[in-house]
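Since the structure comes first, as C-alpha cells, the remarks are kept for the end.
All protein chains of the complex are present and in place, except for one that has been dropped.
Let's turn to subunit A:
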C-alpha cells in the first residue's frame, strides 16, 4: 500500500506543477498593435505548385507604429485564410497567442534595428510541405522576451482581400506506384503458388 500512496502523492504534485504552469500563457492577439507593419505578398507564378513558385514579400514599419522602440525581431509567417480553415479545427484561429494555429508556416525572421524602418524585400520559395489552400502573409514584431507586440498582414482585417492560393505536391511518385504494384502482385502470386503446390503434393501422395 505504501507504493500506492507514493504514486498518488507524485500524481498530485505533477498536477499542481502543471496547473501553475498554465497560468502564465495568456498573451492575446487582440492586444497586439495592428497594422504596425505594412506587408505585401505577391505570388510570381499563379498556381504552378510548391517548390517552384515564389512569393515576393515586402515588409516595412508603418508610420503609425507606436511600439517601434520595442521591436527586436520581425518574424514573417504564412497564414491560412478563412476558406482553408473551414472544417479543419487544427488550423483554428484563437485569440490566445499560444493556442492560435492559423499561422504555422515560418517564412523567415529578421533581427531588427531602427535603421531597418524602411523594411525589407525578399523572395520566398514555397516549401514542399505546404498544403493546398488559400493564404496570406503576416509579419509579427517581437520584443526582447520573444513576445509578439505588433503585427501587419498582406490582407485586410476580415482576411478577404489579396489572398493567394497554393497547390501542394501530391507526394506520389511513379517509382512508388510501381513498387507497390510489384509487391502486391508478389503477395498474391506467392499465396497461389504455395496453395497449388501443396494441393499437388497431396495429390501425388494420395496416388502413391
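Just so we're on the same page, contacts are C-beta pairs under 8 Å (C-beta built on N, C-alpha and C of every residue); 3 or more make two chains touch, one makes a residue touch a chain; residues count from 1.
The rule we apply is simple: contacts and distances are computed from a predicted model.
**Student:** The complex lacks one chain in this depiction; which UniProt name from "Auxin-responsive protein", "Kv channel-interacting protein 4", "Integrator complex subunit 11" or "Major facilitator superfamily (MFS) profile domain-containing protein" does that chain carry?
**Tutor:** In UniProt, the chain that is not shown appears as "Major facilitator superfamily (MFS) profile domain-containing protein".
**Student:** One chain is left out of this view; which of A:63, A:144 or A:206 touches it in the full complex?
**Tutor:** A:206
**Student:** In the whole complex, what residues of subunit A lie against the chain that is missing from view?
**Tutor:** So the residues of subunit A touching the missing chain come out as 11, 14-15, 18-19, 21-22, 86-90, 128-129, 131-133, 168-173, 176-177, 179-181, 183-188, 190-191, 194-195, 198-199, 202-203, 205-206, 208.
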